[in-house]
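A single protein chain has been omitted; all remaining protein chains appear in their positions.
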Amino acid sequence: MPHRWGMAADLDRCNGCGACVVACAAENNISTVGAEQAALGRAKHWIRVERYWEGEFPDVRLKFRPVMCQQCDNAPCEPVCPTYASHHTDDGLNAQVYNRCIGTRYCANACPYNVRFFDFFNPSWEKPLQLQLNPDVSLREVGVMEKCTFCVQRIKAVTVQVAAEDRELKDGEITPACVQSCAAKALVFGDLNDPESEVSRLSHSPRGSKLLEDLGTLPKVTYLPRDTEA
Amino acid sequence: MDRRSFIKLTAITGTSATLASCGNPENALIRFVPDDEIVPGIAVWKPSVCPLCSAGCGLTVRVMDADAEVVRNGQAGVVRIAAAKKLEGGPLHPISQGGLCARGQAAIQVTYHPDRITQPLKRSGTRGDGQYEAITWDAAIAELLSRLDALAAAGNQKALAFATRAGSSHRHALVDQFLARFGAPGPVSFELFGDQVLRRANALSFGREQLPTFDLPNARMAISFGADFLGTWNSPVAQAAGYGQMRKGRPGIRGAFVQVEARMSQTGANADEWVPATPGTEGVLALGLAHAILAANLRPAAAAGRAGTQIDGWAAGLADYAPAAVEKVTGVAASRIERIARDLAERSPAVAMVGGAPLAHTNGLFTALAVNALNALLGSVEQPGGLFFTPRITLADGAAAPAAPSIEQLASGILGGSNAVQVLLVDGSNPVFTTPTAWKVSEALAKIPFIASFGSFLDETSGMADLILPDHSFLESWIEAVPESGSIAAVASVAPPVMRPLHQTRAMPDVLLDVSRRLATPVALPWETFDQMVGATFMKLAPAAAGGDAWGDAQAQGAWSGALPAGLASPPSVTEETPQPVPEPRFDGDAAQYPFHFLPYPSSAFLDGSLAHLPWLQEMPDPITSAMWSSWVEINNTTAERLGIAQGDIIEITSTQGTLRAPAYVSPGLAPDIVAMPVGQGHRMFTRYATGRGQNPVSLIAPLTEASTGAVAWAATRVKIARVGGPDGSLIMFAGGDREHPYEDLGRG
Partner (left out) sequence: MSTSSPALPASEQVRSDLLRPLLQTSWKFYVLVAFLGAIVVAALAAWVTQMTLGFGISGIRWPVYWGFYVTNFVFWIGISHAGTLISAILRLVNAGWRRPVTRCAEVITAFALIIGAMFPLIHLGRPWLAFWLFPYPSERMIWPNFRSPLVWDFFAINTYLTGSLLFLFLPMLPDFAIVRDRATGMRRRIYGVLALGWRGTPTQWHRLETAMQIMAVAIIPVAVSVHTIVSFDFSMAPVPMWQTTIFGPYFVAGAIFSGIAGLIIAMAILRRVLHLERYLHPVHFQNLGKLMLVMALLWGYFVFNERLVTYYGNGASEMQVFWRTQRLTFAPLYWTMVVCNFVLPLVIMGISRFRTITGCVIASIGVVIGMWLERFLIIVPSLGHKYLPYSFGTYSPQPVEIVITVGTFAAMTLLYVLFAKFVPIISIWELTAVQHPSPALIPPATAEHPLGETHA
């Protein structure tokens, strides 16, 4: 059976620290756009920790919610792309083929989660910052849409290794950068087709829900809300 | 065209094209011999230690081949090197446990920073303007030697001062040993957000002068008085890991969490119950809780032991701290105090934490002692689910250098003429940026005849140096830390260099050892190299397996952890002194003229500003405001409405110390009489990414201190505010909206 990658975010563990945000930039060669471009709304954060205020002082609460590509099974970004740059892989990922992207940005408009980011300029790294670039992740040129891939390069590395060793994949063996960095272990990644995996268990938790579930996008990221009772 | 001429023509064009490409300047670059240890395309993982804060998290570093432009023997060229690619938390490290904070993730940019100082520099312009010329290492060390020799020749060794960051590591121990044997006072360390008050209180209450470690995974309730323990305080990665366990790590048990603070921090945002108390009264609230526990006979007063004796009236049940009285002082409802107190007593084990703003008042010690007593009353000291003190390792034999003056005393001594410092060495510390203006540190430094810095970057302090001896980055040198907290068992981190140095830099500890040997009167230090010194400690530690080698194991894993052999543990600090701290805080600025409490706080990205040069951290949205590349002032939304201040409007904040202007972030998450501002931006000189960006709130802080420690009472300043203009675009936000359902009221109206 093919794998079906999924993620679960336990908001009772997530404390909003933002480590995943920087880990993602480090792993995926996401270029820093600088203050001027950031002010124009061009900052690229494949994963972001949304925060929402609730109530008024002194009865005020703040909610954190990490949002990355939800890798929808019924992804609105896919059918709208005229060149198949945005398409569905066999293991359920919403792949973005950078080379095939012509930059209509239609996919990003169709995405209800706003997790697609456009390269408004050719990315640049002031020397020697380019030494940090991950050779496993391609750079994106101007005019291309980029997005969270569930760290497909890490998935591939492990699945190829597992195939070479002719064994079963172990749960937790693959960790995307955000999952790896999370000290509180709020993010869990794994194979949804493996009923024993931690992510399967959390995805079927009665606490779980999907983001914007009623749109019918069938996301593969499950959110477990913050508890209020001990 | 016949076949012959076609072939000829092809040959000619082909040759000329080849020749032309030979003329490309890129091809003229010299390729140096590559690192032989690296296989192209294959990643190896090596241990390291995060140097950015004192938590001492262990790292694992992904190393792969890369083409680096380097200078070798004065000639530029390209070399294939084994380059660090990504930092992750060391999976087996007892503190980071595989996790890493945002700052740690960005630490790699320290190594690859485009504005890193690449070779020794000598000042060529006027002091502070950042004009330098390159010199050789030989010349640089000779210059330093001549200055130190001159001091020794004049018998004036006391005129050497050494400024470092606070922390506990062999590096600090080496500096201390060097100074002691040279005859100079010990290192001057200053941390704006240092925890001297808490260390002092812990020494008084528990006999341990260090920060505590919390056993959150086993706690059933945690109450934090202002401690941003999930963000910036103490050992955030270890605490975040523990917090995750406390919440969801045990089937059927979810630890409760209450946060007491006047401005909602990232940590406070996660609390089940967020309790805003009047600033400076957190200790009173802690004793109010203790009173309620005692009054309900949930715990005996004697349970607090020594920590209780530090509090006036403890044995008598804290008669002055009845809930109604506490409500008047703190603004927290009496019924709420009683409820939380009952919860704390019943949900055992429960632990109390204190840190940050509550201790940055003139009554900080009182507050810390009060929370310590509460902890002791709850029975959480050195108990599962409570707080622990990591056993400390003695790092170097030999007498320590005599205690140095504080940076404040140093500056006033220099300016007052009582302390004629001749030579100042600076290592990783930037007191010009982080000290209150009234201390005049910058002016004092200007009077020192010779300043040398080991810094990798030009900042406000190293920019005043006459000589710069740039250090390796942590990935290029031996790196170690002996964390004072974050692990219940003793822990020491160490790692050999991950990669070869990119630039013409030298490791500061080795430079110091080199200098000590080459002085006219050599300073006798028992180590040839720094790793020898570190190794000497590790050799004494118990190996993980019998017949093993703790030093070898530690290098392979990045850390050693375990039980300390007798004789290697630092003794508990015993202090007989019993100060009588005052419960009432003092504030700078008259409440009528300056109606707002000013609350600077360490920014999630930059801590005290020492990380503002890292572009990833500049572009990381702040957890609360989502601001990037910005400074801002947080102000309560009802207050803002009253003063006609909207999001992004420029407001002017004035204290008795000065004035600054910054954009407003209007938020419901802080008390109406508070304005809060993150520290970290406002650098006058700190690389291309931070220079001239935002405002430094430290410039408004009044020079009030906590009496017994001399720590800056950075939360004790009062200010007034005024709107001076509309948005100027300087507040750059990632988020578009603050509320999940923004227009509910419009629908109803």
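As written, the chains take the letters A and B, and residue 1 is the first residue of each chain.
What we mean here is this: contacts are C-beta pairs under 8 Å (C-beta built on N, C-alpha and C of every residue); 3 or more make two chains touch, one makes a residue touch a chain.
Because the structure is predicted, anything quoted here is derived from the model rather than measured.
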item	value
Residue among A:Leu129, A:Met145 or A:Val199 that touches the chain left out of view	A:Met145
Candidates A:Met7, A:Cys81 or A:Leu169 - the one touching the absent chain	A:Cys81
Full-complex contact with the absent chain, from A:Arg105, A:Lys127, A:Lys170 or A:His204	A:Arg105
Sites on chain B contacted by the missing partner chain, in the whole complex	626, 735-743, 746-747
Where the unshown chain meets chain A, residue by residue	37, 40-44, 48, 50-52, 67, 76, 79-84, 100-106, 108-110, 112-114, 117-122, 141-145, 211-212, 215, 217
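We adopt the following convention: only the chains that are shown with their structure count from here on.
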item	value
Geometric centre distance via CA averages, chain B-chain A, whole Å	30
Residues of chain A touching chain B in the complex	10, 12-13, 15-19, 21-23, 25-27, 32-35, 38-39, 43, 45, 48-58, 60-64, 126-135, 177, 180-186, 226-230
Complex contacts: residues of chain B adjacent to chain A	41, 64, 66, 68-69, 81, 83-89, 96-106, 108-109, 112-114, 220, 230-231, 236-238, 240-241, 243-244, 247-248, 253-256, 264, 266-267, 269-270, 272, 274, 276, 347, 502, 604, 615-621, 623-624, 626, 628-629, 636-638, 667-672, 688, 693, 729, 732, 734-735, 737-740
